[in-house]
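Here the complex is missing a single protein chain, while all its other protein chains stay put.
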Amino acid sequence: MAQQEYDVIVIGGGITGAGVARDCSMRGLKTLLLERQNLADGATGRNHGMLHSGARYAVTDAESAEECIKENMILRRIAHHCVEEHDGLFISLPEDDLNYQQKFVESCRKAGIRADILDPEEAKRLEPAVNPAIVGAVRVPDGSVDPFRLTLSNVADAINRGADVLKFHEVIGLIIVNGRVLGVKARNNLTGEVKEIRARITVNAAGIWGCLIAKMAGININMFPAKGSLLVFGHRVNNMLINRCRKPANADILVPGDAICVIGTTSDRVPIESVDDMRVTPEEVNILLTEGAKLAPALATTRILRAYAGVRPLVASDDDPTGRSISRGIVCLDHEERDGMAGMITITGGKLMTYRLMAEIATDKVCEKLGVEAICETASTPLPGSESEAPVAKDGPYMYLFNVESGRHGCRQPHIERDSDGDRALVCECEEVSVGEVKYAVEHQGVNNLIQLRQCTRVGMGTCQGGLCAMRAACLIGKLKGNICEAQKDLHKFLQERWKGMMPVGWGQTLSEAQMSAEIFQGLCGLKDKNFN
Amino acid sequence: MKFDTIIIGGGLSGLCCGISLAQAGKKVAIAATGQSSLHFFSGSFDMLGYDIQEKEVEHPLEAIAQLPDSHPYRKLDNETLIETATAFSQLLAGAGINVKGSYMANHYRLTPTGLLEPTWLTLEGMAMIDSAGQLKTHKVLLAYPKEFMDLPVDFMEANLKQQGVEVMVKELEDQVFSFRRKSPSEMRATNLAKVLIDENAMSSFAQELNNLGKDNNVDTILLPNIIGWGTSDEFKTLQSKVSKPIRMVATLPPSVCGISVQAKLKQRFEKLGGTFLIGDRVIKGNIQYNRVTDVSTEKLTDEILQANEFVVASGSFRSQGIIANYERVYEPIFDLDIDYTSQRESWYDANVFAAQPYMQFGVKTDGSFRAYKNGVVLENVYAVGSILSGNNSIRLADGTGVDAVTGTAVANIILKK
Partner (left out) sequence: MGDELQLSNISTNELEQCLKCTICTAYCPVAAVTPFYPGPKHAGPDGERYRIKDAKYFDEKALKMCLNCKRCEVACPEGVKIGDIIQAARIKYSTHRPSLRDWTMGNTDLVGSIATRVAPIVNMSLKLKPAKAVMDMMIGLDKTKTMPSYSSQRFETWFKKHALPQQSKYTKKVSYFHGCYVNYNFPKLGQDFVKLMNAIGYGVSLLDKEKCCGVALIANGMSSQAKRQGEVNIKSMTESVSKGMPVLTTSSTCTFTMREEYPHLLQINNDKVKDSLSLATRFIYQLVESGKVNLVFRKDYKKRIAYHSACHMERLGWIIYSTSLLKMIPGVDFVMLDSMCCGQAGTYAFKKENHDVASAIGSPLFKLIEEVHPDLVATDCETCKWQIEMSTSAPVENPISILADALDVEATKALNS
């Protein structure tokens, strides 16, 4: 068993862990980030991708609202290549109480959130997809954020600053000596190899799985696993975010992001044992569609590409069966103080929007524990890709493909090779991913498999859901990594993962798409389960 | 307009039926919404590759006898099956499509990923082998145009090597494709095949293959299926210019050999006097006393298309022959009865590679392929091809066979009436 010394081990490669790893590295700490799967595999990659203005929480949770608007403005600066600034509407339908609108606007303004009441006609002009029955609308600075890109940028910056990152490394135990956590026992989930890794402090940023990590130290954190399901539609029905102006409820946010839009979410308490395999049920699909169509009637007849579900890592404080009255507030637990277990802190609660603040709070605590004096600079230091404006091509053959790349990679786009015909050739045509971009992802973004490639580039996230591009992408990764056998297994996993999302919405053209995909991979190419074992 | 038979769907099953009827002197119209599933063609017609236990089939006729009664083949007795299979081979020959293979015993085709799949008839020029064991003795040169991504060359190489084949892989840097490479999206098999219609391009391409073959000790050159778009037999031309034997492997879609098969069958049908309405959708039919009297199409707006018989050859979900929505599965033209399970959750298996129940959904038919509506047989409406219920063509590898056999068989049923 190899031994390694770090200042900090961060458990969990979601956005919180990524943010903590970046912050720790920026403050000069020798940091290790551990993730049992791919990065952004949990709730980070399974939400709306909404850049909250905070308006949604203004009435019920002023503290969260204030945090949101501050972080919103920060992300626009430090992560502009991950953000779309399209603003949002909070609409009131005839059945909604218009008095709520007044209260809503006042609360927003109190929290420092710009909130403009619009004439319903003006709102319809700005966003033609909105339900024409609206009786009121308020415009707020909501937007969307790509959670994958955000996580990867944080991790990339941490690595640049000396951090180590181990993907597919699962913490299976803690090294505890004399009431102090000295490190972790981690298993490589690809090889089965187990090793002990030591650090002066361990940060538990494992999201909903954080309560299981705490349990390894005999500590109880009363987590509230709240499942939220969402649907992805085939194209952007709306270009502004649409919310319901009422107390938060099921399926009342429609977020446009990249080339699609997402409706969500539901909220149901689920047993902690089930959180590794969340599946969207027909009842949830029904709720999402019924409620979603009230925001934008076109959703009732728009093709759905897939469905997915995540589990919110909320810390329970009471027996609320919906989980909605629980604050999305940040919870930072100093286990030395709370439970008499030194060497470990837990950072949880919060939300995608406030990941940076969560990281700051956790890192402040780490520094305090380690006696390091370093101030947090994450709010002012741009993430890789956002150091300067992204280049835009206005002319030249296939200039739009250049623009799609710069939309994803920001000012890092010029690092992508596009000098040769071969590098400009498209692997994925729905989401316009070139060979050069795949090479960049593999060579510079640490991509080893198709799911990681999807997170970096949107390969397979478009209309065909991998039907026409997964073979090309798998083959290319195999070639670049020099491991064809692994690449074929990876293709199998990727097709399974795509089908998992298509199955709950398997009708209409989505079923046709699945049938075509089966015809290509299993019929034409003859791939079968046994080929991958 | 009046025809003896109107066929809805212009793919393999519709064309087989149409050609067989037109050959017998019938006045036939085919209405095709768009192009067909032949655009995904593997280069081989599969009768039955696997049995219900998913075991490889050696002798299709024997294995067909073991299939459940719900399978479309089971509506035909052994003798009729043989007659029909023979008639289909002749039909291909009549259309100028040369194939190898027999219904007596399956052979193997080589898939784009380098795997072997049992099959019935394989187009001339496409890679095939009689038994898996034979593969070991081969030394092949796998050559492909540089930057061509629609053949997973590395997978093919690895899988061939695993089966004991000596493989050498070479990129073709031929200048004839340099212009095509400038397109990020259109370096497709079909566009390359269009380049190779030109004689000079073909000569230069052949020259490069000869150079590669000369320097390397190989017995066969494997190429992606990027030859055969034109009307002359370009594969023969290429082979005549290249000293080593060449075999082609199907590419990811669109399939050059499939488009060629489609074009040849359509030409044959038109030459026999058939009317092919391309890009037009049959939208509804007029049903009286359990008979369809006429249909109308999207584009021939005020036209009544009458016929004595109607054949529905409009395919499965992907071809819009049947459609699934949030609530049900239906057939959009006549609202024919569909064999399917009503609970949506029961349409799928969570394992994408397992048998998906929805693949078997289709139109319910009687012993002579006549379709049901509201539980009653429509006397002059037949269903053929992948719109039929009762087979999972992905698991059984019987899709093109069901198209060919049922299309041809129904033509005979109509002629015998």
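Letters A and B mark the chains in the order given here, with residues in each chain numbered from 1 onward.
We adopt the following convention: a contact is a pair of C-beta atoms (placed from the backbone, for glycine too) under 8 Å apart; a residue touches a chain by one contact, two chains touch by 3 or more.
All values reported here derive from a predicted model rather than from experimental measurement.
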Touching the absent chain when the full complex is considered, from A:C24, A:V404 or A:I451: A:V404
Among B:Q53, B:T301 or B:N374, the residue in touch with the chain that has been omitted: B:T301
Touch with the omitted chain, as defined above, among A:H169, A:K294 or A:H335: A:K294
Residues in subunit B touching the chain absent from view: 1, 33-36, 39-40, 179-186, 188, 190-191, 194, 197, 231, 253-254, 259, 263, 267, 270, 275, 277-281, 297-303, 318-320, 325-327
Hidden partner interface residues of subunit A, rising order: 234-236, 239, 256, 258-260, 286, 289-290, 293-294, 297-298, 300-304, 392, 395, 397-400, 403-404, 429-430, 432, 462-464, 467-468, 507-509, 512-513, 516
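Quick note on the criterion: only the chains that are shown with their structure count from here on.
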For subunit A paired with subunit B, centre-to-centre distance based on mean C-alpha positions, whole Å: 42
Subunit B partner contacts - residues on subunit A that touch it in the complex: 282, 397-398, 401, 421-422, 424-427, 429, 434-435, 468, 471-472, 474-476, 478-479, 484-485, 487-488, 492, 495-496, 498-500, 503, 506-508, 511-512, 514-516, 518-520, 522-529, 531
Contact footprint of subunit A on subunit B as seen in their complex: 37, 40, 42, 111-113, 115-117, 146-147, 149-150, 152-155, 157-158, 181-182, 184-185, 187, 250, 252-253, 316-318, 320, 323-326, 344-345, 347-348, 350-354, 356, 358-359, 393-394, 397, 399
